[in-house]
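Omission of a single protein chain aside, the complex is shown with its protein chains in their original locations.
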Amino acid sequence: MRLLVINPNISESVTSLIDAEARRAASPGTVVTTRTASSGVAYIETRLESLLAAPAVAEIVAAEGGDADAVLVAAFGDPGMPGLKELVDVPVVGITEAALATASLLGVRFSIVAISERITAWYRDCVDRAGLTSRLASIRSLRDPLRGIGTVQEDFREDLVRLAHDVVEHDGADVVILAGAPLAGMAREVAHRLPVPVVDGISAGVAQVEALVRLAPGTARAGSCARPPAKDNAGLSPALAACLAAPHTTGADR
Amino acid sequence: MRLLVINPNISESVTSLIDAEARRAASPGTVVTTRTASSGVAYIETRLESLLAAPAVAEIVAAEGGDADAVLVAAFGDPGMPGLKELVDVPVVGITEAALATASLLGVRFSIVAISERITAWYRDCVDRAGLTSRLASIRSLRDPLRGIGTVQEDFREDLVRLAHDVVEHDGADVVILAGAPLAGMAREVAHRLPVPVVDGISAGVAQVEALVRLAPGTARAGSCARPPAKDNAGLSPALAACLAAPHTTGADR
Amino acid sequence: MRLLVINPNISESVTSLIDAEARRAASPGTVVTTRTASSGVAYIETRLESLLAAPAVAEIVAAEGGDADAVLVAAFGDPGMPGLKELVDVPVVGITEAALATASLLGVRFSIVAISERITAWYRDCVDRAGLTSRLASIRSLRDPLRGIGTVQEDFREDLVRLAHDVVEHDGADVVILAGAPLAGMAREVAHRLPVPVVDGISAGVAQVEALVRLAPGTARAGSCARPPAKDNAGLSPALAACLAAPHTTGADR
Amino acid sequence: MRLLVINPNISESVTSLIDAEARRAASPGTVVTTRTASSGVAYIETRLESLLAAPAVAEIVAAEGGDADAVLVAAFGDPGMPGLKELVDVPVVGITEAALATASLLGVRFSIVAISERITAWYRDCVDRAGLTSRLASIRSLRDPLRGIGTVQEDFREDLVRLAHDVVEHDGADVVILAGAPLAGMAREVAHRLPVPVVDGISAGVAQVEALVRLAPGTARAGSCARPPAKDNAGLSPALAACLAAPHTTGADR
Amino acid sequence: MRLLVINPNISESVTSLIDAEARRAASPGTVVTTRTASSGVAYIETRLESLLAAPAVAEIVAAEGGDADAVLVAAFGDPGMPGLKELVDVPVVGITEAALATASLLGVRFSIVAISERITAWYRDCVDRAGLTSRLASIRSLRDPLRGIGTVQEDFREDLVRLAHDVVEHDGADVVILAGAPLAGMAREVAHRLPVPVVDGISAGVAQVEALVRLAPGTARAGSCARPPAKDNAGLSPALAACLAAPHTTGADR
Partner (left out) sequence: MRLLVINPNISESVTSLIDAEARRAASPGTVVTTRTASSGVAYIETRLESLLAAPAVAEIVAAEGGDADAVLVAAFGDPGMPGLKELVDVPVVGITEAALATASLLGVRFSIVAISERITAWYRDCVDRAGLTSRLASIRSLRDPLRGIGTVQEDFREDLVRLAHDVVEHDGADVVILAGAPLAGMAREVAHRLPVPVVDGISAGVAQVEALVRLAPGTARAGSCARPPAKDNAGLSPALAACLAAPHTTGADR
């Protein structure tokens, strides 16, 4: 299967981390293609930054998603979700929703460990939108400024492991989610040091979209994730305009 | 006060409706400037269309919002909210959140009357995000295809009035919200025919931002609505880039 | 417009604070009349005290509310709400619901700063009833006994400012509500010292009822906020009895 | 034990129904005294009417509650609750909360059958306040005007039985609550005709307060149900003023 | 009335505590019979242990419940609930649900004091299932290993009293529930030392089932607590098989 992975951050160093972890996580037959958003910010921390990144993600989904079997949006916080699901006929999944789905099977309550305090409000929105706030034990985050977005793991590994222990001991977490693409791949390195299962967004995302492709559940031609009804548009790229021009909606949502 | 009103839809016919109602609703000293999104779709009905409209709204906020005393985003569903609140130092409010705040003071439970069935999922998200789902009595909508977005009021006035009666009689609504910029101004025409208070997003939005400007509650320099921490960005317009380059964040969210 | 402001506490010193802030907040054309409850307690802190204050508020609404364009119930906790909305044909709003509606437009999560610990349970009820508990970051309160209800601001200004900083730094508040009529007017004095917008119940209440009057959304003749169906009553004042004798209920709630 | 039962409605015909059912339900050693509110309305249907009834109930609790072992407030909707719990040192319970507690042990989801449509909004508030909305299958009500409040049972018995069947067959109720003091005693007459357990507020209330008295759980001298902190008051009856003057609050809520 | 009390733990020392408290709590005419689970663990702390205990409880209910007027399942966490309610025609109640129902009448928010940290996740499930999470102020627990399950009260009385004070002072509890059958009877000994009402599961359970028997609300022949529809079964004891073979389901749930 062909998996299109999109880094909504403009940081190539993060794209490298994502790409490496996606390839480690992929099944033998999966071909991973990773793309980086052409516009936006180095590292999405806020709702505004997510909003500004979403159109660049949409552009890549529109241009290349149709040739893939599934699309993975690889920034925690899931910029553009769930709207991007309307864009193409293949599954489009964010790493947060994939991580939450995965964590939900490994325990009853989970916590999120994040790399900045400002980012936690946006993550909380994401868990709310998933309907899983009652299963969220806590969100804890680093408090120190980052030296560089590509080196968070090496700079803060011990702090992050300590936070993971804290959420288990003090907040009642059964599962820990290491959140944020800059932490891609760290879970497999520290899992043996943690007393509960640990989930990485990128590998959980790859596993979940592979599962969806294998299940072949069918395409949304009705409901809120079907293509939008055709209507005039302006100022959109040819790829986006083409997606919007060919809706599949049927009776059910007319 | 200077009020910048933004139509996130690209339809000039809707902009005219919005502008007229905003001027009717504005206090004597308020100067209304109305802008239309330069890219997006004729009428936003889905999460995807909202996502595609948001950057055009953000662009206008970034370019002109700083010269206004407040900004009103005039599409029901509030494209770009609450992220847009981070962009400038003046209040940025969506007509949905304004209508919900207004309705919440007029009764205990409210219903939304909408112009298409597809749009209701997106509206429901909006009420959820506001935390007010427990006060939502129902969402009812037209089911017939629209003849044109600028003529919904004249084409469907009686159907909309009937839906408003239905939500009171069958769903337990104490207040009716006529949702969608294409219905701008209709509330004041039909209020006398309805047995409960009726709220129009545009006029509620104007009233609410005027209230906020008068209250002068201060600017967010911390918390999740402050400017994002400064970081590299790419591919953004000069106006947006300028906004992101000058954050006001202080100790509290570092 | 004529605005009737009612202090549900029997304290004239608090009435003075309320009246002064209401006049500062009112638009040029608004005529503010402030009344004090004739029975009840010096400062409402509990559900019981609220219950005992409500009939005195209802009495004033019944006697004078019909001559006003709107009524503002000026004790945080909103004694008598939402029942008082059934009493007259003009908007009757409490300062808590007005402050919550206002805060909901200024940020995503808000905190309440209160003047006694005992009062917080009652405030929590109020936020629950508004459906906004998911947006409540925290309630923090003074812990020391008050020297006098009319001098809380001067006696505890620095403590209250510190609590406001605490809810931003530790609880994730985007907005701070300074709660309680004894704090009337303090928000405008300390706003510049706080890193997030700050909301005062009295001025938010004045702004909100002015907005409602301008919007003219119509009267509830059906639904749960319409006048009660006519029936026998006893022991009520002539003004209250008159209100109950002339219901406007129509088909929808028969 | 001495049980004080208070009818918050001014209708003596309803008091008779309440009194008869309370005596049928009481254990051998229980002495039932029933009082009728001296002011208010014939039959409480709305939040406003509940608010107007509450002080008359409070007056009776203050004057006679201290001589009883427990107090039962016998109008569905629980006027004055939970504030009245602060007033005396013995348990003060409403028939709604008692019926809900009882129903919660007999099944997973319950429905309420009510005697007027207008009353349902107020009942819904009550279930919300109890936190049990997720267990409420439905509220269904009579739609026809009542001939007289004391004859609802005879006038509408078959309609009420049909509504009880409807909530089981269509709404998923495991338990039916026949709501409203005017239905006092009807449950025991129709239980054999219903396919699920049926709960009557009055008898459930008597059983619950008897249980509380036997359990002797102790008095609230802290927390939100303790007596309010002493403060000035005015315009209250001597009995109420005496209750407020002698608080038992201790360290925990100072 | 005949009351069958079942200890789902295999510990006879706990059975003794339960039996003694049940007899102290029972009304004069109540005959208490106490049984101990024949299989399971010494003290149920987890969901798995609860699951393993449930069939032994079901066996006793099936074998002896039909001869009783009510059944009380006497382990906090209510192993087998609410499924066991389907088994016989008499009320089957767990001590947790009984304690929660009782506490809900004594205050607005309650806390649970537990004897081990591990047990708290299971208790939290129980409160969630009851729908009462919004009224749960907190769960606090002992942290030290137990010396023996039959001696928890004497070994940790002062720690438990301190925890009870903590939930009132720091968490906002109006009522304290001393949770776990090993604490049976302790509430009546320490009530005078606590500033809020205190609830014991065993005595609350006895009082509640006595109330239900007196109320005679009728049996579930429809809804989700009726006997299951008849179908093949295997490997069940004769008593259980007999219960499953004689369903009472009627039209409503066919």
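Think of it as A, B, C, D and E in the order they're written, each chain with its own count starting at 1.
Keep this in mind: a residue touches a chain if its C-beta (ideal position, glycine included) is under 8 Å from a C-beta of that chain, and two chains touch if they have at least 3 such contacts.
Computed from a predicted structure; not experimentally measured.
Chemist: List the displayed chains that the omitted chain touches in the full complex.
Modeler: Across the whole assembly, the hidden chain touches A, B, D, E.
Chemist: Out of E:Val5, E:Leu87, E:Val113 or E:Val167, point to the residue that touches the absent chain in the complete complex.
Modeler: E:Leu87
Chemist: Using the touch rule from the top, list residues of chain A that touch the missing partner.
Modeler: The list for chain A reads 25, 27, 82, 85, 91, 93, 97-98, 100-102, 104-109, 130-135, 165, 168-169, 172-175, 187-188, 191-192, 194-200, 203-204, 207-208, 210-212, 214-226, 250-252.
Chemist: Which chain D residues would touch the chain omitted from the figure, given the whole complex?
Modeler: The missing chain touches chain D at positions 108-109, 134, 172.
Chemist: Footprint of the hidden chain on chain E, which residues?
Modeler: Interface with the chain not displayed, on the chain E side: 10-11, 38-43, 45-52, 54-56, 58, 80, 82-87, 116-118, 121-122, 125, 128-129, 145, 223-224, 228-229, 231-236, 240, 244, 249, 253-254.
Assume only the chains that are shown with their structure count from here on.
Chemist: Touching both chain D and chain E: give me those chains, sorted by label.
Modeler: C
Chemist: Using direct touches as single steps, what is the fewest number of steps from chain A over to chain C?
Modeler: When the steps are counted carefully, the minimum from chain A to chain C is 1.
Chemist: Which chain would you call central, comparing Cα centres to the global Cα centre?
Modeler: Chain closest to the assembly's C-alpha mean: C.
Chemist: Rounded to the nearest whole Å, what is the centre-to-centre distance of chain A and chain B, using the mean of the C-alpha atoms as each centre?
Modeler: Taking the average C-alpha coordinate of chain A and of chain B, the gap between them is 28 Å.
Chemist: Would you kindly tell me how far, in whole Å, the mean C-alpha position of chain E lies from that of chain C?
Modeler: 43
Chemist: Tell me, which residues of chain E touch at least two other chains?
Modeler: Touching at least two other chains: 108-109, 133-134, 172.
Chemist: Based on the touch definition given at the start, go ahead and assign the chain network to line, ring, star, complete or other.
Modeler: Per interface graph, the chains form some other shape.
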